[in-house]
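Step one of this worksheet: look at the structure below.
Note that one protein chain is taken out, while the other chains of the complex remain in position.
Up next is chain A:
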Amino acid sequence: MIPAQFDYVRPTTVDEALAALRDGGDDAKLLAGGQSLLPVLRLRMADPSLIIDLNGIPELKGVREEGDKVVVGSMTTHYDVTRDDTLRQHVALIQEATRTVADPQVRHKGTLGGALAHADPAGDLAAPALALDAEFVIAGPNGTRTVAAADFFEDYFTTAIGEGELLTEIRFPKYTGWGARYEKFNRVAQAWSIVAVAATVKVDGGTISEARIGLTNMAGTPVRARSVESALVGQSATEENVRKAAQAAAEGTSPTADADAGSDYREHLARVLTGRAVLAAAG
């Protein structure tokens, strides 16, 4: 099927995009990589009257260092995220997770900002962003504001981005020298996560000194496994210690049951994958 009719604009600055959003009102939709939006339009699950294509805005693309932060433009593609040296050095977890997203063609077009704004509970980039305490810079009619990851993801497909606003940047603290692992469980290649665990840990002389863990698809939003994080601190990174701490991984989660897995099984997966992710990150 093909999409219903719409008008199309391709602004070249964020200000022009905001003006287009204001003029388009409710019926306008932002187009980033289009890898979630175009399938939705083709299936006619949405029929916006105006598409605002963000691909012509250079200021939204690329990765840069800013003091103790690494700043990623919302329109940076998955492909560019996986190849970026600054991210490799300071924010390895987001790179690890991005490698598991979809397939090469989708990664060539899809963007970090688009994936996070879409906020699919099974999407792979929200849990790492939460684990990494990322900040989200949102531009709107009254200027820009910054939202912490913990406040950004509100519900299934719902974020703190309001009407007339757009996500411009994702700012990550530096985790230089931390180990990272994204452990994704799905049935076939190219499929979405049934459950996945994003873990990054700092190991000093065999002992875990800090840990950050985020869970994918264990609720409508990504979830931090805080009790596992605190149980790991001060432990030597042995298989036994890690597996024991990982037993608390499903605490505070509310996973759905669907054709892929029941909620009990998702809780089981969260524990097992947390153990694997932390061990790999610490190794």
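Basically, contacts are C-beta pairs under 8 Å (C-beta built on N, C-alpha and C of every residue); 3 or more make two chains touch, one makes a residue touch a chain; residues count from 1.
Criterion: contacts and distances are computed from a predicted model.
Trainee: Between "ATP-binding cassette domain-containing protein", "Stage 0 sporulation protein KE", "Carbon-monoxide dehydrogenase small subunit" or "Phenylacetate-CoA oxygenase subunit PaaA", choose the name on the UniProt record of the chain that's been left out.
Mentor: Options "ATP-binding cassette domain-containing protein", "Stage 0 sporulation protein KE", "Carbon-monoxide dehydrogenase small subunit" or "Phenylacetate-CoA oxygenase subunit PaaA" narrow down to "Carbon-monoxide dehydrogenase small subunit" for the missing chain.
Trainee: Based on the whole complex, identify which of A:17, A:71, A:102 or A:180 touches the chain you can't see.
Mentor: Once the missing chain is taken into account, the touching residue is A:102.
Trainee: Hey, which of A:43, A:150 or A:257 is the one touching the hidden chain?
Mentor: The one listed residue touching the chain not shown is A:43.
Trainee: What is the set of chain A residues that contact the non-displayed chain in the whole complex?
Mentor: Residues 1-8, 10, 31, 34-35, 38-39, 41-43, 51, 53, 55, 79, 102-106, 108-109, 189-190 of chain A touch the chain that is not shown.
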